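The structure appears below as structure tokens.
As you look at this complex, bear in mind that one protein chain is not there, while each of the others sits in place.
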């Protein structure tokens, strides 16, 4: 009965038929924004008070009502109604039930256009923080594997063919640095996003003396957005966030591919934890790497999310168009998928056992040392191209005779070139080949140790970046709710 | 306590930790397949009985249990457990609760690999049917608008610039024929999809004397798939279905764009039903075409679904890989989105009012008749390129003098060419221009009427196609449940 | 000096500055359409003559000029000028140089809008024909490999893990049936595309008594398009063609992935022809499967082409918009890429050697027969789930003891279940397992032979379809040029 006078409900319930309400409504997904919507409103109330639009009493009552409502929603005590189209209308209606018509003043100087832009940024900040944390945790696992495997030789592949020996440490660190770029990219996206649209109104700003710098500050933003029409139409941050997640997932798809491959009996480089593999309903012997397969596949999902939002935005005129409502589901899905996949791969790697013996064996029959033999000859003064030709002949013989070059004697070597001397046999061992690449960024333990130190330095910087962002997110909560 | 002995539950619950179960589990979305999963099992049971694997008693008990279970699930009386990973395991576990260990025989000669491929095809058939019905309904609305507007002239645009006069009927029928192609494409996709994977087992077929032709027939399929490894790995139908929906949505995006445009005060060609427009929370004057905007945007969503599945499938080796689990959500979403959007646009069009006066006015000051004037001169024997040049001069004068050519006198025409005679003034009227294009596919009422007849003929064929498919879908249900 | 009076050149050269002409011009790519553009014009001339627009003399002169011009262009004797924006304008200008102002009549009753739609359809028909031919040739190679390998056992994989033994024949035939669907899909796309837009003019038809059925017929089309506004705006065929090519390339990416994998020393299932592998500039031992890698990658390229055209078309209002010019490059690229990739993979497969021994070896230590052992127990009357549990225990023991189950004695089997009897040892051999799956679509030689017969039947139907299309394409050429 109180319901009946609710102006918001009246506004929206009358005109539309049900089918359409469902088509147009966003509550099923934007309900995820409820706490940030309320926090944004709390900041807006303070703003209105400072601008003289609300009295102290009004401010206090509205604030009290909103905080109570937040608590109700968290505890599942308030009910959201799809009939009210979106989360913003729901919250205003619920507030009306609590504090009566005063709730109507909440929307002064604000439109759903700047409100939803605000909510989505606040939400995105928190999820970005979570993603950065997950990235850093995965990097930590990778670093720890690397530290334990500085001397674990394995075949380094190009074209999925044996190329040169490397170490597991070096291989894993390649991913570490990829994820570092992902971290930085996402962090910079955060910095670009962390500006406040509030005050932009429907599109043109508002006529109240609201201090946009102050409210931006209260909400942990770097500052207000500089142009109201940009503020309500901008979804660059959605696109860029999803893109950052796409690249992360692309890297995840590569590491997952390698896990799937290493987990075959043919390669056998890795034993996944039985707890994290799955059986078959028909084949009792199976222990399948489903997590890696799914993580690999989910990269497609996030790429799809990216294409969705790009297509939605293509050719849209200024300013707010209802098309923009289609920004949320791809963003939510991309965050959920990426955060879960990062955790899944981390769990998989941290519980896996690497099979050093199999890796070593794979090094010993693949002519992996061919380049080193050529380098040896270059060291004796002939052009690389000629050395290359000589070694190519040796490889041919090795394959024809099924006699792995790694096991050749000096005499056999000398048959192909007089330049081979005593020290040449050293060049046949993968461990030695690995150690010979002491160059910065190379495979030698000393070089990898240098990159481990660098990684630790970067990890510290990453931690600081996470702290800063956590300060923005949690500071906002404590300032407005605390 | 019965639970405790459930072999399925034991199989799956023990090994995995919770986080991973959530990552790997598909129940939250594949639960939509439950009725088709049961129907598929009913057919499989009959097959096993015919092959002598099950006794008549076993067949009867299993059948009874499954039908009861279907009823329970429909009524919400049975509970699905995410701990059991997917819908197939859930149903087997629930059946075990009903009929005890006999349930274990359900999986004889079947793997989840062929089972899920079956379920997804059965589900897709039903949704394809629904989509075809929606397409046909939208076409019906379009046809009806066309019939009422054979003489309603409006500016035909190229480059969004006035080009030549057309009629609203002709304009709308362009969409009719686009949707016809969409109908045919989807129907052919259905025909290609309607083959039965059951019997393919995990990947290699099975060793029981199951008659795959018979079970395919019982399930309303054209026949069994010819190769078991193809049967479990094939997701072409998912890709093709989503593609068909993408093209539909692409057409929807175009018609939606035109509605948004026509709904501006500048164009004013259409008045949308107030029930189907939305207001602004800040601007009291607004009646926004949100439905059209959302339908336009949702084309991006389906394009994203298409890219998802294509990326998932890229580079996958045979046969089943867990990556394939990522086929369902894009497919479900593409169907939901397209079906809803077709209905939304149909509602919008069927309740809209077209503003014939505004359309006519827009014809009278846009030099739309320029081509006809050139054609007139060509009719008098000069090459088109020269006629073109003369009319171009006339247009220039018309613009400079702000004197619409449509209102020129014969004398004014003659100033530009002596070839203009009495009959030339007829060439200044848009209605006459429209009528002059009697060519097949042209704008004259007689030509459009011909295309209306064609459309009605095609519509009949479409109805028959729908009936045929409905027969497959509903026949399957009645054969197995009836 | 003749040049100077060229009305076409004047029309276009004057207004635009050079930078813009380059941005807007399409000659660098639409020049590929030149022969189809001329053939379309030849048909249009006949049409104009029949409609009384051209005299017999004019028809003859124009026809003569165009055929001469076609010959010049083929021999590189005529020069196209980017200043003339597109191929249509170039050809008209060149014709003007040959036959003077009569060339101006070529454009009577035609616009570049229907003209380019025509050219693109004629071009697409020819390329579709070529693609279908390439598909059929690849299928032939696959069929031939299958025929030679009916008994070549290999591990069938799910999740890239050994699952059940299959034969190479069966594995290859899975691809055969995938490519068959691709063939059918493309053929149906052809049928949907093969309608004639000519006569649609700029958007509204034209005012001449042109017989659109006759000209459609002369050009080998099924008939004219039913609506002029649809005819000039429709690019569905471009989208659908690229989609069909995307699915082909998706299949190519899978077979390529398998080739890359089989080519590793770990798998060793295939030896690629040295002529078709590539070395490394640094590593003398490398023979890399570059062709397979590139073919796999090129699937991404065609997916990109598909997204391009879908994004271009999103939200476009009727009718022709210049955006549509962006249809050509993705289409051309998708055709080129797919045709080349099909040929490349065909070459790779037809020259590869399959290593039957390695495949057999891989079968003997992977517990591939586990399902058969479970089936054996089911045959003795226990539910599958229980049989599954027993075999699971056996597998565990086999792994713990490093004693491949394939080599177990009957006694060892009996330790796990009394149900194992003399005939059980048969169930340990992969060849026997393969033969046990005689079910339609299964792995037994008899079953695969059945699918080979089916494939041959289908191949014949495909050949007829190719002949029909070749008739359309070549018939058009001979009718109009012959």
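Order as written gives the chain letters A, B and C; numbering starts at 1 within each chain.
Note that in this section a contact is a pair of C-beta atoms (placed from the backbone, for glycine too) under 8 Å apart; a residue touches a chain by one contact, two chains touch by 3 or more.
Not measured: the values here are computed from a predicted model.
Colleague: Using the definition of touch stated at the top, determine which of A:200, A:291 or A:364 touches the missing chain.
Modeller: Residue touching the chain left out of view: A:200.
Colleague: Please pick, from A:28, A:64, A:441 or A:471, the residue that touches the omitted chain in the full complex.
Modeller: Checking each option in A:28, A:64, A:441 or A:471, the one touching the absent chain turns out to be A:441.
Colleague: Using the touch definition up top, pick the residue from A:90, A:321 or A:476 that touches the left-out chain.
Modeller: Residue touching the absent chain, from the options given: A:321.
Colleague: Considering the whole complex rather than only what is displayed, give the residues of chain C touching the chain that is not shown.
Modeller: 11-12, 15-17, 19-20, 22-24, 88-89, 107, 110-113, 201-202, 274-283, 288-291, 293-294, 296-301, 303-314, 321-326, 329-330, 340-341, 343-344, 347
Colleague: For chain A, which residues touch the unseen chain?
Modeller: 7-8, 53, 101-102, 104-105, 107-108, 113, 156-160, 163-166, 170-171, 173-178, 181, 184-185, 188, 192, 199-210, 212-213, 224-234, 236, 239-240, 243, 246-247, 250, 253-254, 256-258, 261, 296, 299-300, 303, 306-307, 310-311, 313-322, 371-372, 375, 378, 383-386, 389, 434, 436-437, 439-443, 447, 451, 454-455
Colleague: Tell me, which residues in chain B touch the chain that this view leaves out?
Modeller: Touch with the absent chain occurs at residues 158-164, 260-261, 263-267, 279-290, 293, 307, 310-311, 314-315, 362, 365-368, 370-371, 374, 388-389, 391-392, 394-395.
Methods note: only the chains that are shown with their structure count from here on.
Colleague: So if I look at the partners of chain A and the partners of chain B, which chains show up in both lists?
Modeller: Joint contacts, listed by label: C.
Colleague: If you take the mean of the Cα atoms for each chain, which one ends up farthest from chain B?
Modeller: A
Colleague: Roughly how far is chain A from chain B, centre to centre by C-alpha average, rounded to an integer in Å?
Modeller: About 33 Å separates the centre of chain A from that of chain B.
Colleague: With chain centres defined as C-alpha means, what is the inter-centre distance between chain B and chain C in Å?
Modeller: Here chain B and chain C have centroids separated by 24 Å.
Colleague: Can you check how far apart chain A and chain C are, centre to centre, with Cα atoms defining each centre and the answer in Å?
Modeller: 35
Colleague: I need the residues of chain A touching at least two other chains; which ones are they?
Modeller: In chain A, residues 279-283, 288-290, 293, 307, 310-311, 314 touch at least two other chains, as defined above.
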